[in-house]
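All protein chains but one are shown at their positions in the complex.
A and B are the chain letters, set down in written order, and residue numbers restart from 1 in every chain.
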Amino acid sequence: MHLFIQAIILGVLTGGLYALMTSGLTLTFGTMRIINMAQGVFVVCGAYIGFTLFNYLHIDPFLSILVSTPLLFAIGFTLQTFLLKPLRHDAHRLSLLMTWAMAIGLEGILSFIFGTDFRGILTTYQNSSWTIAGYEIPVVRALAFLLSVAILVGMYLLLTRTKFGRSVRAVSQRESAAKLLGVNTDRTAALAFGLGAATAGAAGAMFGLVSSFDPASHYDLIGRLLAICVIGGLGSNAGAIAGAVILALSESLVQAELSPAWSSVPFYVLLIIVLIARPQGLFGVRARGAI
Amino acid sequence: MDTCLEIRQVVSGYGYGTVLRGATLSVPRHEMTCLIGPNGAGKSTLLRAISGLIAVQSGEILLDGMALQGLTPRQILEAGVVHVPQDRSLFPTLSVWENLLMGGYIIRDNSEVRRRALALEERFPTIRQFHHSHAGSLSGGQQRIIEFARALMLEPKVVLADEPSLGLDPKSRTLVFETLTTMSRDGITVLLVEQNARSALRVSDHAAVLELGTVRIEDRAANLLDNPEVGRLYLGASAAAHRRLPHAEHVRT
Partner (left out) sequence: MLSTGTRLRSWILAIGLCVGVAACGTPAPTSSSAATKGPLTIGISVSLTGDFSNTGKAAQLGYQLWASQVNAKGGVLGRQVQLTFADDASSPTQVVTNYQNFISRDNVDLVFGPYSSLLTLAAAKVANRYGYAFVEGAGNGPSVFAAHLPNLIDAGPATAINGAQVWGDYILSLPADQRPKTAAYPSLDDPFSQPAAAALQARFEAAGIKTVYSQIYPAETTSLGGVIAKVASTNPDMVVSGSQDADGWAQVQAMIQQKFNPQFLFMTNGPENPVDFPKNVGAQNTQGIFTSDVWTYNAPIPGNTAFVQAYIAKFGGDPSQIDSTSAQTYAVGQLIEAVAAKTGKIDNATIIATLHQGSYQTVVGVVSVDQYGAPKGSQFLEEWIGGTLTIVYPPNIAEHAPVIPKPVWP
């Protein structure tokens, strides 16, 4: 029982971070119908930014979020403007290839700058943990979880309570109607893509803290993020959170209670069941453009 | 006659062909003008040319003497022309209230947007009733009312209404026409495109018949209702016209 609860704690903490990464993917899909294959590499970029700031300027990785988030926003905004916007009329077909090309390109740039060694960020509190009622709660994971939840809440408020958020949701649902009301849909799309990349930037700085990474880490990441998206329902924020927690929880539980070799199996079995029984995902709606 | 919107020899269309071939029309201020004519005549295309959704190849569109052709949709919106398109244009998972606020998107002052939205809520009971509901959950007629209310957020000079009664039951249709009449009585110039020509002529002040991209007849609505040729060609025989050009109305990008 002790092990079971310990595994649940670790799973939930990991799930929060994955939820943050996935929320960006959900946002870009929700607004632009674009499956952003570069989300994983954006996370890795955030990790390298945290790594660089920590090793050369001794800035705490949690503080480096303040740098990685706007930087990734700028990268996302620029890439959307120069590479994705020109495809807009054919976006549904070509964006998958284009964002994948972005991912490979950024991976190449990262390999060139940082090499292909595995990197890790080692802070003084890296290996500390709080003991609460006999359970070990790793400080880094707990902080990453709390911060992820805070950013997710912030994103939710931004999307539901502000004029910008309203216009993002409006463009995602009826682009032509939004245009008739004076919304600059191109700019909204670029901002939304930038925002999606920015969540990856924030998540990336924390990802670098909880696990080691190399430029190729994004292949594993994007696979997981897409699976989370599909199980939760593409474009659904609640689904992204639920999917992320289900993934992390099932992995952690199976790893501890059964065997690590089987840790991914239940999630992917569930993925197949969902695809057959409920193709729109657990929280997905068939209606176009729901966020 | 005091002309609000002047359309002169407008030629326009889509990538693969010309739809408007020199359309000329004067839309009187503070009145409701309806455009009738067979499918494919270019009625919706004219509205899209006015609101800047498609380019005007030649000719002029003047709002109180100011040229609209060549402006962006947003500039035309700022000039006071609001287009309510034919297909459903509410954002289905935004609440009715949020949809209303979206109508004031180009206004920078958020408190002004709220003030106008609250004023409209006073006027339209439908808004009050469904304030928090998703717009997509309303009936077709209710959605039309919200669309018009949303168009009024900018306190426009001109409202372009494209087939507002399409797909509605008779009771909702009456409600939609009543709303439009009230709008024109409140001093808004309305340009209405209608398939249901007889009902449209009954509520309108002014009217024009569009055929093959040009205005064939322009007159007071009451006169057109009494015109035997119009009656034969466009009021009684609209079904036949419909069959002649079944796909043309779907020509849009």
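Just so it is clear, a residue touches a chain if its C-beta (ideal position, glycine included) is under 8 Å from a C-beta of that chain, and two chains touch if they have at least 3 such contacts.
Keep in mind it's a predicted model, so treat the numbers as computed, not measured.
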- Message: Counting the whole assembly, list the visible chains that the omitted chain makes contact with.
- Response: A
- Query: Which of these touches the unseen chain: A:Gln39, A:Gln80, A:Ser264 or A:Gln280?
  - Reply: A:Ser264
- Looking at the whole complex, which of A:Val149, A:Ala238, A:Ala256 or A:Leu282 touches the chain that is not displayed? A:Ala256
- Query: Residues of subunit A in contact with the chain that isn't shown?
  - Reply: 2-3, 6-7, 10-11, 14, 104, 107, 115-118, 120, 122, 126-129, 131, 136, 138, 140-141, 210-212, 214, 216, 218-220, 222-223, 248, 251-257, 259-261, 263-264
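In the analysis below, only the chains that are shown with their structure count from here on.
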- Message: For the complex, give me every residue of subunit A touching subunit B.
- Response: 163, 166-167, 169-170, 173-174, 176-184, 287, 289-291
- Along subunit B, where are the residues that touch subunit A in the complex? 51, 53, 73-74, 77-78, 82-83, 85, 88-94, 98, 101-103, 105-106, 110, 136, 150
